[in-house]
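Complex shown without one protein chain; remaining protein chains in place.
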Amino acid sequence: MPIRLRVDGLAASRGEDPIFREVCLVLDAGGALLVTGRNGTGKSTFLRTLAGLHPADSGTILLEGVTDPTAPVRESLQYLGHRNAMKRDLTVAENLVFWARFSGQAGDPAKDGDAALEAVGLGGLGHLPFGYLSAGQQRRAALARLLVAHRPVWLMDEPTAALDTASERMVEALIARHRATGGIVIAATHQALDVPGAQTLTMSGFAVPT
Amino acid sequence: MMALYLRDLKLATRAGGGALTGILFFMAVVAVVPFGLGPDLKLLAQVGPAMLWIGALLASLLGLDRLFQAEREDGALDVMLMQETPLVLTVFVKCLAHWTASGLPLVLVSPLLGLFLNMEPTAIFATMLTLLAGTPAITLIGAMGAAVAVALPRGGLLVSILVLPLVIPVLIFGVSAAYAAVEDPAPFLPPFMILTAITLFFAVIGPAAAAVALRASSE
Amino acid sequence: MRERSLAIRSFTDLANPTRFVALAGRLLPWLASLTALLFAVGLTLCFTTAADYQQGETVRIMYIHVPAAWLSMMGYTVMAASALGTLVWRHPLADVAAKCAAPIGAGFTALALVTGSLWGKPMWGTWWVWDARLTSVFILFLMYLGLIALNRAMDDAGRAAKVSAVLILVGFVNIPIIKFSVDWWNTLHQPASVLRLGGSAIDPEFLRPLLVMALAFTCLFFTLHLAAMRTEIWRRRIAAMRRQAARGAASA
């Protein structure tokens, strides 16, 4: 059964300031949503609210078509935040194997990790400590985490930060591949990402100081 | 879960890890005591168990503030909060790894320091046993403090201040059990059982409270 | 060691890590065999000499304890000389020398403490007294461990070298002060009643094995130190190559 993400009347605020109100959207399997808007309009907060990391004032987030409908939605999401969630002192491969195991991924995490690194253009660098990589390489290694710990919905906060043009194409290819296998991608970005057939949500930013 | 335990152990023992620092701090604190008290061996033997306990207490508080802060800084905490593994279990395993890397070594070097303080073999053994039973409680209580202070920019010192009053019972029963083993009239078992009970109690309460605090502090 | 580091400084050739590795590779087998030979002779002497009429068999502990104690101090001197080399002459191998001397020095200090304890128990009836000399050796041990922890805590070798060099030198200046203050602190409470080996009072019968053992331990120190330095150079080379690999992949 294909999945469907349904967000109804979602609202959240930071402190007293409302960030967004009454966000409604439906994303079918293979769908994508680009969240755009200027800095400080609440793109990250929107993603964090979806991920259950920021409390919603009101509204519902539902994921239909998963095996266990009672489980919190956040467990079906894979969140790539501003920060890469990797340890500098561990090697890239160790980091990936850890996340694969920790996320309860079946299969051989070491092999999956190698394949994922190949996919993000870091093949053969698995033995390097994560701290040795450049900023762009670190970002790509963090993207590899989405591949080793499979979740149907990807939440990506500025996935192309610190990446060069070639790597942006690579991210687009990753997104396309994930959608082709019935996944959903929600990406917040202020860069032009070529995601065909994506819905767009432009954050205007409520919190206008008086 | 084994993956998390092994990763935390690896991080603690690899370059930059805090495992060695805790032991060193423990040794330094205990070594400073004779300079304050004077090299009177009888007096040192008398205060020995208490000094070992206070040293171990301070040393195990040392690295606690980084328990969740390091995870938060690189964003790993966000991912951990979203897993289907209960957060309580994640916290508990992290505590366990932290104790294995920094609490257990303290227990293991305590007999050596006991010799320096001219303690008798029974006193040394009793202190080691009470430390073994009591230091996990310090880590578990400290995890609550670390979780509460996780979002603060300079939470390090605050964690110690928050946690110290809470670990006083552990100190009281640990030290009294250690003394009871040496001084005849007082029985060893009752305070030791209470100490173990405290540890078990906080093995349940600590991770649960820390999990609540972590969820709350993720904004 | 001081002689060797002087030699290295004067021959700029040896400042090149690659040449140093090659030289160490040639030198190590000889040094190791010399150490083994000295230990064989020393240990034979240790067990064939007569027991002391006063101390009995325990005098044999001295043959280990005294060399270990000497080396614990020499190890720190090596580190201090290397620290000077890092800070003043910026010699590329000095920080390698300082970093590698720390664990070896700590090992010998631990050995001195343990054998001292084992000697003290039958002689004085206690494992440990807060006697001035014992206390300062213990402080030396803590300083070694602190330096090791500092080296481990920093991943940038160059920065770690400068910072620990400063600490080593401050420690070196501080050691006499610590020694002096501990002496003073101790005599306030308890007059020194500890038996000491006066250098002159020692019988040549005991002196011979002691000197051979001291020489053997010194050789062991240098062998280990040289080998550890070579490993450390390799370690840095590996780190450089890994960074380069990361860069290479970026440009590819």
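Note that the chains are named A, B and C in the order they appear, and that numbering of residues resets to 1 at the start of each chain.
The rule we apply is simple: contacts are C-beta pairs under 8 Å (C-beta built on N, C-alpha and C of every residue); 3 or more make two chains touch, one makes a residue touch a chain.
Keep in mind that, in the parts below, contacts and distances are computed from a predicted model.
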Missing subunit (named according to UniProt) among the choices "Heme exporter protein D", "(2Fe-2S)-binding protein", "Hydrogenase-4 component B" or "Multiple sugar transport system permease protein": "Heme exporter protein D"
Displayed partners of the chain not shown (whole complex): C
Listed residues C:90, C:208 or C:235, member touching the removed chain: C:235
Hidden partner interface residues of chain C, rising order: 18, 56-58, 60-61, 64-65, 68, 103-104, 107-108, 110-111, 114-115, 118-119, 121-122, 220, 224, 227-228, 230-231, 234-235, 237-238, 240-242, 244-245, 248
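Operating definition for what follows: only the chains that are shown with their structure count from here on.
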Common touching chains of chain C and chain A: B
Between B-C and A-B, the pair joined by more C-beta contacts: A-B
By mean Cα position, the chain sitting nearest the middle: B
Where chain A and chain C are represented by their mean Cα positions, the distance between them in whole Å: 53
Rounded Å distance between chain A and chain B, as computed from the means of their C-alpha atoms: 37
Two or more partner chains touched - positions in chain A: 89
Residues of chain C whose C-beta touches two or more other chains: 155
In the complex with chain B, residue positions of chain A that touch it: 14, 48, 51-55, 71, 74-75, 77, 79, 81-90, 94, 97-99, 101-104
Touch list for chain C against partner chain B, complex: 117, 126-131, 135, 138-139, 142, 145-146, 148-149, 152-155, 185-186, 188-190
List of chain C residues in touch with chain A within their complex: 155, 242-243, 245-247, 249-250
